[in-house]
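All protein chains but one are shown at their positions in the complex.
This part shows chain A:
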Amino acid sequence: MSGPVLSLRGVSKRFGGVRALVDVDADVHEHEVLAVVGDNGAGKSTLAGVLAGAHRPDAGQVLLDGRPVLLDSPAVARSLGIAAVFQELALVDDLDVVENVFLGHETVRGPLLDEVAMEREAWRLLDQLAASVPEVREPVRTLSGGQRQVVAVARALLGSPRVVVLDEPTASLGVRQTAEVLNLIVRLRERGHAVVLVSHQAGDLQAVADRILVLRLGRVHDVFDGDASYEDLLAAMTGAVRPGAPHRRGQR
């Protein structure tokens, strides 16, 4: 098996007095879904932000194909093939669906925007997600929470990035659309993408994850195989049952 696409080595990040990440190591491979779980405030979004260029680590390195990279901004990460759906979605309410999907990566025809190509591609991405978005030329402020989330996912899929980081992508989705997004994640893996899926709904993850990284208070508490039992995960997340000596199954 080839080496990981994207890795974190000894990454730490603090916000004032809060240690959001402490000495975190992680690897994502092609054809793999790495799930990140943890309680609220465990540092999951911070980890996703570091991978996506939204947070710069205080210490440690991000490696792409084994080489250190400086992910200065989400734009840089995106240009290196790392796309993200942020927990807060990062949609601009006043812009319509097509404008949001293509924001920062618009298709042009000569000097002008190619609205026709963008609208078609937006419909294609949304159909692929079985999205129930009725109209792509309405501002996204008029959409429901689930529809907004689908729009954010569609944006991350634009241009077929190598690594897709999804921070709680199913948080406000209904049953059918959650299944649709999980399906999509499986398809992404089949197509060879590396997927990082952040969630605190352990149930979701077991369906799709190849490995599950458990964060607790900013530290990597454990790494499980995808078939870990719900009880084990819950115990590791909450610390209800203290694990024995530090053990890291499935890592490297």
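What we mean here is this: a contact is a pair of C-beta atoms (placed from the backbone, for glycine too) under 8 Å apart; a residue touches a chain by one contact, two chains touch by 3 or more; residues count from 1.
Keep in mind that, in the parts below, contacts and distances are computed from a predicted model.
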item	value
Omitted chain, identified by the protein name its UniProt record gives, among "Acetolactate synthase", "Xylose transport system permease protein XylH", "Nitrite reductase" or "RNHCP domain-containing protein"	"Xylose transport system permease protein XylH"
Sole contact to the chain not displayed, among A:R56, A:R137 or A:R191	A:R137
Selected from A:H105, A:R162 or A:R219 as touching the chain missing from the view	A:H105
Touching residues (missing chain, whole complex) on chain A	54, 73-75, 78-79, 84, 86, 88-96, 99-100, 103-106, 108, 111-113, 115-117, 119-120, 123, 126-127, 130-138, 141, 155
